[in-house]
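Only a portion of the chains appears, each positioned as in the full assembly.
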Amino acid sequence: MFSNLSAGALGLSLDHTQAIDLAAKHGFGGVDPDLAYLRGLGSKAAIAEHAASVQERGLSWGISNVPVALTAPAEEFRASLDGLPETLGLLSAAGVTRVGTWVRPMHDDLSYRRNWVLHVSRLHLVADLLADAGLRLGLEYIGPKTFWSTERFAFIHSIGEALELIADVGKPNIGLILDSYHWYTAGESAIDLVGLTDADIVSVDINDARDDRQRDEQQDLDRRLPGSTGVIDLAGFMDAVRAAGYSGPVKVEPFMKSLAELPVDEVLADVSSRLDRAINGPAA
Amino acid sequence: MFSNLSAGALGLSLDHTQAIDLAAKHGFGGVDPDLAYLRGLGSKAAIAEHAASVQERGLSWGISNVPVALTAPAEEFRASLDGLPETLGLLSAAGVTRVGTWVRPMHDDLSYRRNWVLHVSRLHLVADLLADAGLRLGLEYIGPKTFWSTERFAFIHSIGEALELIADVGKPNIGLILDSYHWYTAGESAIDLVGLTDADIVSVDINDARDDRQRDEQQDLDRRLPGSTGVIDLAGFMDAVRAAGYSGPVKVEPFMKSLAELPVDEVLADVSSRLDRAINGPAA
């Protein structure tokens, strides 16, 4: 696995070339692709050239948002498929292999099972379309009870449920986006990660939680940098990810607005260092 | 439909013969059967004689608890099946046709779908065993969010989910226990009851809610007598039940400990009168 710079996940406004420069400068192993930037390059040849230059700087691609309106009303979803081949062509030309999205863990109208059918239906189609372009799709479950309990029906908010959904869709290019924050808030432990392989994981996020709140009071959008409070058993989480043989990107997504007010180099040096420590694990 | 005296649901300690006398005295149309009493009668002939005497007093049978450990661990469930034929023989000899249970709307270990498989599995078997004895099984969904959101996984807590479960089990002798309190706390309205028929409903409870709490703050075990606060649209609920052509028992289950401290005749006169008004609907 490799540390990944995702400016968006850090709440930083960096344009794509800046992000690449900063990723290289601070020793990240990867950077998120930027679909708008790829589109602006105008040709598959230019995209391939760009991708080669990123690779020369020692950077792998992280992950991009899935370019469809996955759970939108039917016509909006259909319309979002109109341009999909062109978009997938851009990602494919750049050599991007991972796209992802999160699963909304509740719904005000759809019962668990009706929401399940909606998700299976859309994912079944989208997974095949992505597979044709060499892309894997990562699904992130969202753990905080302060989020999943806020509407009439709860939905997927644990790793077990996410794996059940992936199995029911039955497409080999769908996997998990694992986030230590959701793993913690879902009440999970290392045992819930046993048996995972690299094929099951599309991306990994590491974050910590506030130490002045109980687990069921944690808020989805108020987290801490990995290792900063020690509330989350980051070592146990990363041991399991290593045991799975995971080979992909690891990033930080703390939803801390304060980061945007600090010098960007300071933030990235800190984040890169935290990611490295987590990835490398305890010294032998 | 008919008003039903369920001493247990009112929190009153009445022995079975007392309950029958009081039901007749206060003009109820039915009374809950008492399995222990039936067993104590010693023979099917004695049970049939008892049932005939209840009927002669103008009383129909209400509903009994389902006599199996429906969601217990496997061996406990299996053991509860050992004596089932004998128990069903008693209920059958008395002419009882309705048994019921409620569905726990959350679980700390089983995800929604694993809990679903547990319920389908047990109900699939039990429904057939009950059908052989001429019994229908009513399932009551539980609406309050203060209850279903308290463990790691929510489960069935709405009429739509209960109907999905019944359809998936696929046995014609399973139906709903409808309670106006759960209908209200689940955020449902009259439209959610459209299309129901007598075959879909095994029993009906009517209760009101406290008027000093919001819907999502209502507690499962703190209700009010039907019509007392007006929080719940009892008229709309009963119109829908009438439109379904419902022919079974209607009872009150307020979980108000204060009732046990009042003179029993006063309580039953009040309850009987409230049930009659609800059943008869608005005067023409």
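Going in written order, the chains are labelled A and B, and every chain counts its residues from 1.
Here is the rule we use: a residue touches a chain if its C-beta (ideal position, glycine included) is under 8 Å from a C-beta of that chain, and two chains touch if they have at least 3 such contacts.
All values reported here derive from a predicted model rather than from experimental measurement.
Asks: Of how many identical copies is the complete assembly built, when 2 are given in place?
Replies: Whole-complex copy count, per this file: 4.
As a working rule, only the chains that are shown with their structure count from here on.
Asks: Looking at the complex, which residues from chain A come into contact with chain B?
Replies: By the definition above, chain A touches chain B via 111-114, 116, 145, 149, 152-154, 158, 160-161, 164, 186-187.
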